[in-house]
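Excluded from the complex is one protein chain; the other protein chains are retained at their positions.
Per-chain numbering from 1; labels A, B and C assigned in written order.
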Amino acid sequence: MELYLAALGICAAAAVLAAVVTRRVRVVVSSILGALGCLLAGGVALRILITGSTSTFHTSQLLPMSGLSLTLDPLAALFILASAFVGVAACVYCVGYAHGAMASRTAMTLLFVFILTLLAVPAASSVVSFMFCWELMALSSMLLILTNQAHSSDARAAALWYGVMTQFGAASILLGLLLASLGTDQTFSAIGAHSSQLSPTLRSFAFVLVLLGFASKAGAVPLHVWLPKAHPEAPSPVSALMSSSMVAIGVYGMIRVGEDLLHGGTVWWWVSVAALGVVSAFYGALHATTSTDLKRLLAYSTIDIQGLILIGVGAAGVLNDSGQPVVAHLAMMAVLLLMVAHAGFKGALFLGAGAIEHATGTRNLDRLGGLIHTMPVTAFVVGVSACSIMAVPTLSGFSSEWLLLQGLLHGFADSSTPALIVMLLGVIALALTGGLTAVAFVKVFGIGFLGQPRSSGAADAREVSTSMKVAMGWLVVPSVVIGVVPGAFVALLNRASSSALATPVVSPIDKGTGLVLSQLSGAIEPAALFVGLVVVLIVVWAANQRLAQRRSRRVDAWACGRELQTPRMQYTATSFAEPLQRVFADVLRPQNDVEVTHVAESRYYEQSLLYENRVVDVIEMRGYRPLITAALRVGRFSRRLQNGSIHRYLAFGFVALLVILVVLA
Amino acid sequence: MSATITTSLYGVAATLIQIVAVGLGGPLLVGLMAKVKARAEGRVGAPIVQPLRDLRKLLSKERLHARHSSVVLPLAPMIILAATAVAVAISPLVSTHPFLGSSADILVVVYLLLTGTVAAALAGLDAGTAFGGMGSSRVMTIGALAEPALLVAVIALSIQSGTSNLPSMMSSTIAHPDWVFGPSRLLALGALLIVVIAETGRIPVDNPATHLELTMVHEAMILEYAGPELALFSLGEAMRLGLLFSLVANLFFPWGIATSDSVLALAVGVILLMAKAALVALGVALIEVRSAKLRLFRLPELLAGGFVLSVLAVVTGLVTK
Amino acid sequence: MNSTYVAALELAAGAVLVSAVMTLWRRSVRSIVSMLSLQGMALSAVAIVLALHEHERALFVTGCLVFVVKGLVVPGLLRRVSRLDPRSRESRPLVNVPASLVFAAVLIVLSYVVSSRITSMSPSEASHLVPIGVATVLVGYFMLVTRRRAVSKIVGLILVDNGIALVTFLLTSGVPLIVELGSSLDVLLVVVVLQFLMVSMRRHSDTDQLTEMKALRD
Partner (left out) sequence: MLILWVLFVPLATTILAASVSWRPWIGWATSASSAAVLGLGIALSVATMTTPELALHGSLRADSLSAFMVVVIGTVSILATLFTPRTMRQEMESGITTSRYARHYVVLMQVFITCMLLAVLTANLGVLWVSIEATTIATTFLVSHRRTDGAFEASWKYVILCSVGIALAFLGTVLIYYAELHTGAGVHSSSLDWTSVMSVAHHLNPNVTRLAFALLVVGYGTKVGLVPMHSWLADAHSQAPAPVSALMSGVLLTVAFYGLLRFRAVAAAALGPTYPRTLLLVVGLASLLLATVMLIAQRDLKRMLAYSSIEHMGLLAIGAAVGTPLAIAAVLLHILGHGITKAVLFLSSGEIYHLEGTTEIAKISGLLARRPVLGGIFGFGLLSLVAFPPFSLFVSELSMARAEVDAGLWWVVAISLACLGVIFAALARHARHMLMGATSSETTVALTTARSVAVPLVTGLVVCVALGVVSWPLQSLLTHAAHGVMS
């Protein structure tokens, strides 16, 4: 615990340092300090996951009227580990990335405060401590979105959306936690010990409230609207942290409150979690395929993966409640593995997107292309991470999704109707999103890195600095390691899962390098698959070299014999996704505008043709905009209350006086 | 100890036999289908071994790379080949316990096939031409729509067996012959057939024999391929076809597959596999002959049909359990 | 002695309420101010009668003070202010006079109902009259709300104060400290308001200007 506090202290020191020293020192020294803090926190978390111990800390000197309580248990440690891992990358990345507004005093300080809170929220173990860290996390991330506010009205709007959503979410969580903590001293251990005495209605009510808040943070549809606005607008290291760690903490909250504090509750809680997951996964994947803004695409893909994670959480909850603890553990471990894997590859993708934006000045895929030639390292990082998110064997996305599918598959053995519905919907959602994710990320890599540059920015791109490359490389490691030897993490996952679920069982996964479920049935040895793939690749390569000519000749692309090939003739991201957009037009509701200008002489000849295609978030348009309009209308209407007339003001008091007299008489 | 070594030796042998069988059999199946189609249309058609001859000829040609292409261009066919070969190696096609049988999970096969599709689509985008992009876009669209049907159909089969481990699935089917004609199986078979047609680019999803801009999907994607790379690409595609046909055949009719370690069993396994795959190929060829290619935007209806069939398969499987 | 005391008390208190209602009735500023002056005197009479009955010297002094301040000084000041304004009638009250009177009647009934709950605690001759004080407060407040003229508003304010003072005298004749404090501060406030009015009149030469200012609004 002391080391953990020291890690938090180092992050705080980095924040303070960033606030006081000069620009050059600020960027380098405080970033390194921050990275060290994250490394230390990660080390502590790892040790707790290995030993399975739990340690607590309480001081009444901080946080008036309640005191600060921190508890490190394996569940918290796993989330801290994931955040710390991405945190290291974000700090190192900043050394090369921070310029302009991001290098400012405020932004750098807030970055380290944000990292600090990401490390602290999972450990906070009383209502006030949790809300304090949670709100500080929300505040720092909201302000970080505003880093480029002077030049981007989108950033201002995004921060507003995010702030409002997160505040309502926090309110909901607060009320839920306070209800759950009735009759206790508000520490999590006391809530956990006492919650079984609460009435079922109260517990359910508390859970629903908490779920609303956490689901919003986790980016679950329909509470996701802030996410595709906020994640793209934040500076890339912040986007990486938000998308890989902060949304995961939303899931952490659900697990912590639902399973640990309220002991699982009833089945329908988890059915609703899974339902949120199904909707999110599908909606997120669909929007990811049609987005052309690279970071917006990544943000929607985060919603997609979060949906899968929620499906797993829901499945684990349902199975745990209906007496299938072994499979429940399997599902929970799958979720946790997917969370860690997602932290890695989504972090890498966002940092890669940042590198692209840094190098080309745009993140619009329609204006990129050919970057594999100029930015090979970034291309490698994005390529591997994209493959991982597409669940290409033997990368981390594959291992974790396979495990999740195994959880769902064996969940079918449970014959209760809610369980079957959850499993069925989960499988369908996984199946639907798998293909869509592939489209989205083939688009990212194929349009962004292959072909010819579609703009001068893309043509003049240069590879980014060493620190950024190192940071991106660091985040590729988990994709490969978790993918090839997932078995190495089973013990850690089992500890975290056991501290999450009230019914500890023997790990459903055997020890070893692969994932072998001998209690159930099913196994993969990704290491063997990896070796197999490599061997075949080498054999094919060698054979190809032996059997055919070695030298290759560069020629113009043939393209059915067309003479002239310009970059503008390539498929763009928009056109790439157009067929799918058409297929899912009923869900996406794309808006198309065609504007034809005819030549003056004849309307049969067109001078120019303007085609515009937009995909807006239907839920935002149909669900949120009317609410905002209504609120503004109420605001404008109620201005009449204070119309400046003193007669009216006096009348308010007179009426109140009469009411009092009548009531008391 | 020696028994273990023998078992692994047989496993290695089975794996190698499977790879060779699919590597040779895949192109032969393509040839067979062309032959069947030709005959059905009243033509003589090329010999069945024509695809193998084409491969040999392509391998001896000059290696040409398009100007703006990158390392993806030569790498993609190799990845397709590697992914398919590993999928073949782990799948119980000839024997129920090939060398990498511990990972013989049907989901792994599904994801390896997806990997191949991804590599191919990236290859199409690499040269930066309009045709390549069009092909990739269409292939990915079809793939994205076929994926749910494939995965859910596979899950339907796995639920029945209680595992997604391929050897276990097959041995449980052998143990329960009554499953073969159960409604769940038939529905899943229907879904899988549609998926197989989509994944292998056959009519009515795609026409492998056309180079017409409006109808082509796969061919547009590989437009920039020539020589040895084209040969590897075609081989990879043929092996995918072989693998899919063999898997479908074995999943629904696993009898004949070698369950014990003996040369005889392996030999029987190879021959029966050839026969079963040829039967599937015949069926698909006949479907091709009897149907016209669908418009691109009619395809979702077909694939959605496949998806619904597979969901029905799961549901009926759960109901009749 | 006792019946004289009661009669005198009732007469004086009744005069307070009647003058309050009269202010609602009359329209010309001059007569409203006269009513106010009358009310101030009646109020001081209540205090003096009570003081004589209870032998409270301090209350007697207070009564005299009230006579001077509320009966003479404040009305005088008001007259001076109203002379600055050429128009001398309440032009268009927010609630017209007949309706105001009906409403005043309702308020009086209400104050009886309310006061009975208070005075039931320790009934005495004086506390029987508390409803009159409460009614004066309500009528004054009503005037404050419904009359547009600045002078009328101040009169309403003074009515409220007088009503409260009446209640105070009747309920707690014993200890005049806070009574004194209260009434003297009220007077101070009224003077503040008056000064305000004068400054404003010098700027705009129209009292309506002040009450109808609506520049500050949402």
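Simple rule for what comes next: a contact is a pair of C-beta atoms (placed from the backbone, for glycine too) under 8 Å apart; a residue touches a chain by one contact, two chains touch by 3 or more.
From a predicted model like this one, the values you see are computed outputs, not experimental measurements.
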Displayed partners of the chain not shown (whole complex): A, C
In the whole complex, of A:65, A:564, A:594 or A:610, the residue touching the missing chain would be A:65
Which is it among A:139, A:421, A:488 or A:505 that touches the chain not included here? A:139
Contact partner of the left-out chain, one of A:3, A:560 or A:631: A:631
Against the hidden chain, chain C presents residues 114, 117-118, 120-122, 137, 141, 144, 153, 157, 160-161, 164, 167-168, 171-172, 174-175, 177-179, 181-182, 185-186, 188-190, 192-193, 196, 199-200, 203, 210, 213, 215-216, 218
Chain A residues that touch the omitted chain in the full complex: 60-67, 106, 127-128, 131-132, 135-136, 138-139, 146, 149-151, 153, 156, 159-160, 163-164, 167-168, 171-172, 174-175, 178-179, 182, 186, 631-632, 634-636, 638-639, 641-642, 646, 648-650, 652-653, 655-657, 660-661, 664
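Note that only the chains that are shown with their structure count from here on.
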Starting from the mean Cα coordinates of chain A and chain C, work out the distance between those two points in Å. 69
For chain B paired with chain C, centre-to-centre distance based on mean C-alpha positions, whole Å: 100
Can you list the residues of chain A that touch 2 or more other chains? none
Parts of chain A lying in touch with chain B, wherever the complex brings them together: 289, 369-370, 372-373, 387, 390-393, 398, 402, 405-406, 408-410, 412-413, 415, 420, 424, 427-428, 430-432, 434-436, 438-439, 442-443, 445-447, 449-452, 514, 516, 520-526, 528-529, 532-533, 536-537, 540-541, 544, 547-560, 562, 565, 567, 569-571, 575-580, 582-583
What part of chain B is in contact with chain A in the complex they form? 59-72, 74, 78-79, 81-83, 85-86, 89-90, 100, 102-103, 105, 107-108, 111-112, 114-115, 117-118, 121-122, 124-134, 136-138, 140-141, 143-152, 155, 158-159, 162-165, 168, 211, 213, 223-224, 227-228, 231-232, 296-297, 300, 307, 311, 314-315, 318, 321
Seen from chain C, its contact residues with chain A in the complex are 94, 110-111, 113-114, 117, 138, 141-142, 144-146, 148, 153, 211, 213-218
